[in-house]
Every structure is written in structure tokens, then in C-alpha cells.
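As you look at this complex, bear in mind that one protein chain is not there, while each of the others sits in place.
Per-chain residue numbering starts at 1, and chain names A and B are given in the order in which the chains are listed.
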Amino acid sequence: MYVAVKGGERAIDNAHAWLGEERRGDHDVSELSVAQIRKQLSLAVNRVMAEGSLYDPDLAALAIKQARGDMIEAIFLIRAYRTTLPRFAGSEPIATEKMACDRRISATFKDVPGGQILGPTFDYTHRLLDFKLAAEGGLTDAPEGDAQPGDVPHVLSFLDGEGLIQQEKQGAETPPDLTREPMELPANRPLRLQSLARGDEGFLLSLAYSTQRGYARNHAFVGELRIGDVPVEVDIPELGFAIEIGDITVTECETVNQFTGSKTEPAHFTRGYGLVFGMSERKAISMALVDRALRWEELGEDNLGAAAQDEEFVLSHCDNIQATGFLEHIKLPHYVDFQSELELVRKLRRDTMAGAGNTHAQEAAE
Amino acid sequence: MNDYNFAYLDEQTKRMIRRAILKGLAIPGYQVPFASREMPMPFGWGTGGVQVSAATLTPEDVFKVIDQGADDTTNAVSIRKFFQATAGVDTTEETDKATVIQTRHRIPEAALNEDQILVYQVPIPEPLRFLEPRETETRKMHSLEEYGLMHVKLYEDIARHGAIATAYAYPVKVEGRYVMDPSPIPKFDNPKMTMPAIQLFGAGREQRIYALPPYTEVVSLDFEDYPFEASKADHSCELCGADDSYLDEVIVDDQGGRIFVCSDTAYCASRQTALQDAAAAQHEEISA
Partner (left out) sequence: MTLQKSSEEFFTEFSENSAPRPLFRVANIEKRYGQRIGCTGVNFDLYPGEVMGIVGESGSGKSTLLNCLAGHLEPDQGEVLFDTRDAGLVDTVTMAEPERRMLSRTDWAFVHQHARDGLRMSVSAGGNVGERLMAVGARHYGQIRDEAIDWLGRVEINETRIDDRPSAFSGGMQQRLQIARNLVTGPRLVFMDEPTGGLDVSVQARLLDLLRGLVRQMGLSAIIVTHDLAVVRLLADRLMVMKDGHVVETGLTDQVLDDPQHAYTQLLVSSVLQV
């Protein structure tokens, strides 16, 4: 006699035990420490913090270890943890002109006050596998210089002085919070930027790339890209002023985009904006390009029907945690649905065959 | 997991979800946006239902979870374990003992009562989504009651296939107003939706909650000359003999042999027990 499959619970426990074993891998190889991940896979840690929307390098490193290096899984762990955290306060907006820059480049001006700083970049490295690293050798000391004192003004502020760049809207209203309120469409720019800042790097990269290839091209130059530490300040009502609670590393990108004017606006430059936790310049540049593409309506540009211009499309699909969950849910049992489809297909086939029989009979009669 | 609040979510979040539930109950079938949280299970795996259950459960509740009608499917087991750990509530597999039932894809066979709450997991709450992908447009269609397109789809089905080719997630109209997605339950379950229990629907990824108060009128869309039909496999259960329950088809050998068994495992088990008891009683009678 048939006995229905039971034991889902034991199967799950066994699977998870196996997963733990696989995560650790061969015991002859020493175990990876969270500190090693944090210090030596820092760009992975940065990505997990950025898309996990939680600035905590230790937790991000732990998540990467737990996820066996699966970045989206690690981001997921951070997001789920983040949900449970109480919110004590909101910070003051960070002042990126006060950034202690590790890297700062402009593609639009040869030299700018504050100087260009190449910083620790992959740019201009020759992508040749370095076998010295495999031999665990090759510790090199970088030469040191003096940090630049004082604020580092934004490159785009020089264009602003000439009135050549679009004025950004100033407003006292509190921006909506994507993590506390349901997404409402059409969204405003603060909500869009929040969504992009935690959006999937690969998705934004491809969208940004598509704008460069002509799907809503917006002629972007990197006006400025800067990476470095900025202080975070929190206003303490009891004190009546804001105090610094720590530093975070962020990447900020402002693009300068050509704009030939529209029905309502004279020609001037416009901008796209990207701001991401950690050192994540590919993501920051992508974000700025997509932000700019999404601003077509506000600038009176034409809707070219490109994916990067479609706010609802971009915002509904840029979150990789939503995407991966829904994508992977199709491996859950669906046999009830499938059963109903099976019956329907069988019924339709029966009807069609019966129908075909009738038509033949009719034709013969005619 | 005692570091977490009762049923995982903090009280503020639960209050926010309860407000959405109450609004949903006040406007049956209307999709209420809510600030869905990131849960420790993936979107698409029941996060909406889990959040609704978390906001609904009290320490005295008895909780049942089914997936595909069964208590022991992997995702049902996983969600039950989650609430055992975070809420410490009693759980059961018996439908009539449960006060809150979370389900994916089925309505239990046994009739529910006024003291019960049925929580559905919903992947895509928008019944118009596959006719019109834009949320901004579909919300307008709902607010203006522009549902002609829904019937166009059914018309096209009949024109092409000779029958309405929707077997699950079969759209319904609630109290003559909102067109609603009943979640991917087989259409066999649609007629059960007018019931004494409260029905709550949670879509986590899509950030929507909707609800049906007890005895709400729920009508499956159809045409007068192509009426809605709550169909199931034309067999009876191999295990309990039921001919009124929704059946799973099980392939039993590599010759294509197949049998049909109840998808509602609790219903099937209770019938099997009753049959055995009856058989035992008969046996006693004979031997006596």
C-alpha cells in the first residue's frame, strides 16, 4: 500500500547539518576567520554592507562566512538581522565635502582644488594573475604622503558657481523611508535614490550600461568620484546639538550630463548622483547614471521607452533580496497548482479531440 | 531564539501590520499597502503570511501550518518551527484544534469556524498583474472599478480553448466590489471562501495585505453560459476513500502507474482513523 512521504522535518535538519559541513570544507585547511574576511575581502564586505543597508563590517564579514561566499545570501542575512534592530535616532545628513578622501578623481577637469587622488584602485593595474599571492608572499609597503588638511569642495560646485548646472531642489520635508513605509509609485527622488543605493550592483551596472549604449543615452561624465571617511552626527535632543558617533566609509559619484534644453528649460548641465556604503565605485557610478536616466520627466525630456527611464520597472526589480526570493520560490512544492493545471490540460485536450471528431463528422455530412 | 520579541517582530511593527489588517477587514478585497519587513526567510516563501501570523498570534493560540494542504511539507515544517521557536505557541496538525492556520495554496477540507483565522501566503496579490504589469495603472483600475479587461481574458480563454483556462489563483469578486486574487489555491477551493472564519492574505515582497471578514460574499468570475466549475481529479482518495476532497496525483512506478490521495493530510488522517475505528468496532461485534 502507498504511504505518503513524511519526515520533512528530519530532512531539513539533515540538510542543514550537511550544509554546515560543506561550509567548513576540508579540515586540513585552516578555518577562515571573520577578521580575515573583514580585512582581506573588504570589497566583498563593502558590497554586503551597501546592499544589506547596514554599516557593520564585522557582521558583514560574518555573513559572508556563513553564506559560504554567496554574496546575495550574505546580504540577505544582513537584511534579516537589520529588521530586528531598534531605531534610536536618525543622523544628520552626512557632509561629503568634509570627507577624508582616499580617492578622488574628476574626469571633467584636469586639475581641481584639493587635487586628484588616485588612491587604492584597480585602475591601470594590468590584469595579470599574480602568482606571488598564491605563494602567500609579496607584502609590499605603499609609500606614504601627508593628508590634505581642510574640506574638499565638490567639483560640481565650480560649475554651480557659473550657473551652468541644474539647481537641485532644496526642501525641508523629511524624505520617505523605504524600510519603514511601503513603496509608493510614482516615487520621488529621495525614495528612488534610497532604492538604488541598496539595489543590486549587477542590475544597476547593466541598466547604466544600457543607457551608454543608446537606451536613453544621457551623455554622462564622471564629474567627481570620491571615496573616503565621513563623520556621522546624531542630534541629541537632550543636549540640543549634534554629536559625532563615528566614521563611515562611503563612495560618492556625481556625473555631469549634457542637456540641450527642453520646452521649459534652457541648455545647461544636469547631474546624476550615486552614494554607496564602503568602497563601491562601480555601484556608485552605475547609480548616478540610472538616477540621471530616471529624471527625464522632471527635465522635460522624452520618454524613449528605455528600461532605465522606467521608474516602476527599475524600482520594482532592483532589490536582489526580493528578486532572489521570488525567483527561487518556484522550487517550493507547487503540486496543488500543478495538479489543477494537469486536469485542465487533460480536459482541454479531451474537448479539442472531441471537437475535432465533430468537425470531421460535420465535414463529412456537408 | 529568546533574544527576539514574541513572534519575532517588534511590537511597533506588529501594530503597523494590525492596522493594515483592520483596514483590509474594513474594505474586503482591497489591497492595503504595508511596510513589509525583511524576514529571516526569503521573499516569496511566505514572508507575507508569516508577518500576518506574527501580528495575529497571541500566546494562547494554537497554530497550524500547511503547504499544499499538508502539514509535513518542507516549507510548512520550516514556518511551524519558526513560530515554535520565536513565539512558543502550541502547534497542531488537526484543523479543528487550530485557532490560527497559515496556508500556502490550499483551504483545509474541514469547514472552519468563527473562532479561527486562516492566513494565506500570497505571491502576487494583484489579480490584474498579468493583464497590466504597472502598479500605478492597476491601482487606478481598482479604484475606478474598471474590470472589463478581466473578463476579456476569460473571453479569450473560451474563444481559444473552449473553456476558462485558469485552474488556480482563479479571480474572484468580493462583495460586488473588488476583484481579488485568492492566492494560488486550486479553483476547487474557491467556493469555500465564503466562510465563518476570518481570512487574511499577506504578500510580503509586494507589500500588500488584504482580508475577508467572516461570511463575505466571494464570487468566482465567469460567464452565464460558461459557469465557474470547482473541479478536481475525477477519482477518490486511495487512502481514505474520500471523493469530496482535493486530490494529489502520485506516480507510483515507472510504468506510469498513478494513484490519487488527499492533498489535505490532516483530513485524510482523520478519515483513516475513523475508518479504522469503525472497522475495529465491527470486528469486535463479530467476535462478540
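Here is the rule we use: a residue touches a chain if its C-beta (ideal position, glycine included) is under 8 Å from a C-beta of that chain, and two chains touch if they have at least 3 such contacts.
Values in this document were obtained by computation on a predicted structure and should not be read as measured data.
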| item | value |
| --- | --- |
| Touch criterion as defined above, residue of B:Asp115, B:Glu145 or B:Asp277 at the omitted chain | B:Glu145 |
| Among B:Glu156, B:Glu229, B:Asp243 or B:Asp277, the residue in touch with the chain that has been omitted | B:Glu156 |
| Hidden partner chain, residues of chain B it touches | 143-149, 151-152, 155-156, 158-160, 222-226 |
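As a convention for this text, only the chains that are shown with their structure count from here on.
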| item | value |
| --- | --- |
| Centroid spacing, where centroids are CA-atom means, of chain A and chain B in whole angstrom | 34 |
| Partner chain A, residues of chain B touching it in the complex | 4, 8, 10, 33-40, 42-45, 47, 67-70, 72-78, 81, 104-106, 123, 134-136, 161-163, 165, 167-169, 184-188, 205, 207, 231-233, 238-239, 246-250, 252, 259, 261, 263, 265 |
| Chain B contact footprint on chain A (complex, rising order) | 2, 4, 6-9, 11-12, 76, 79-80, 82-84, 86, 179-186, 312, 316, 321-322, 324-329, 332-337, 339-344, 347-348, 351-352, 355 |
